[in-house]
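Of the protein chains in this complex, all but one are displayed in their positions.
Right, chain A next:
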Amino acid sequence: MATIVQFENVGLRYGSGTETLSDISFSLQSGAFYFLTGASGAGKTSLLRLMYLAQRPSRGIIRLFGEDAVVLPRDRLPGFRRRIGVVFQDFRLVPHLSAWDNIALPLHVAGMPVAEINEAVREMLAWVGLADRAEARPATLSGGEQQRVAIARAVIARPELLVADEPTGNVDPEMADRLIHLFGSLGKLGTTVVVATHDLHLLTRLPQAQMMRLDRGRLHDPTGLLRFPTAAA
């Protein structure tokens, strides 16, 4: 399996405060599923932001899809971001667009023909159980529905890396199970999935998943399956 994401001694500091993330080193393989756990404030969202290129690290090396992401020129970021799907903790749906239009956005950005977009969106809405809410705007959707729209938007372009920040936080347990298995099935298509959660119940649902645990900005590997660069060397 190819290495999709590799962090080496990565540190992140906001302003002049103490480091939010320190000495983070790991590598993620293509098609594998990873849970990222840790208490609130442990640095899960910061680590994910580094992965989906919303933030550059203060130090260390990040390699994404085989390239150094730290020194990646700004004009190459869009191309990399199109290969990454993100489910934000606060959904970040565009408020003036319908569920349909929100889900279709990544495909429009990628310049896909409208007929293909319509087909993909229809399929995706059915997949997340929102076929009858296609024209609803985010404000009229429940928290769970918004979350499912956000998930559909993140996966519709079949990303190579899917990063989800608490993607089951607003759905009932049954839907949470369904979504996690849905994420798990993406691995079969070659998508690497990283799900940040503090819901320990979820971790038992996918036995093949590997786990990273953040504790006050430092990474631990309770399953011992992650490939730390130092260990690999």
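Definition applied: contacts are C-beta pairs under 8 Å (C-beta built on N, C-alpha and C of every residue); 3 or more make two chains touch, one makes a residue touch a chain; residues count from 1.
In this text, contacts and distances are computed from a predicted model.
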item: Which of "Cell division transport system permease protein", "Stage V sporulation protein AC (SpoVAC)", "Dihydroxyacetone kinase-like protein" or "Protein GlxC" matches, in UniProt, the chain that is not displayed; value: "Cell division transport system permease protein"
item: Of A:Ala104, A:Val171 or A:Val193, the one touching the omitted chain in the full complex; value: A:Ala104
item: Among A:Arg92, A:Arg178 or A:Arg205, the residue in touch with the chain that has been omitted; value: A:Arg92
item: Touch criterion as defined above, residue of A:Ile117, A:Val155 or A:Leu186 at the omitted chain; value: A:Ile117
item: Omitted-chain contact residue, chosen from A:Thr3, A:Ser27, A:Gln55 or A:Gln89; value: A:Gln55
item: Contact with the hidden chain (one of A:Arg13, A:Arg81 or A:Arg205); value: A:Arg81
item: Those residues of chain A which, in the complete complex, touch the missing chain; value: 52-56, 74-75, 77-79, 81-82, 86, 88, 92, 94-97, 100-101, 104-106, 108-110, 114, 117-118, 121, 153
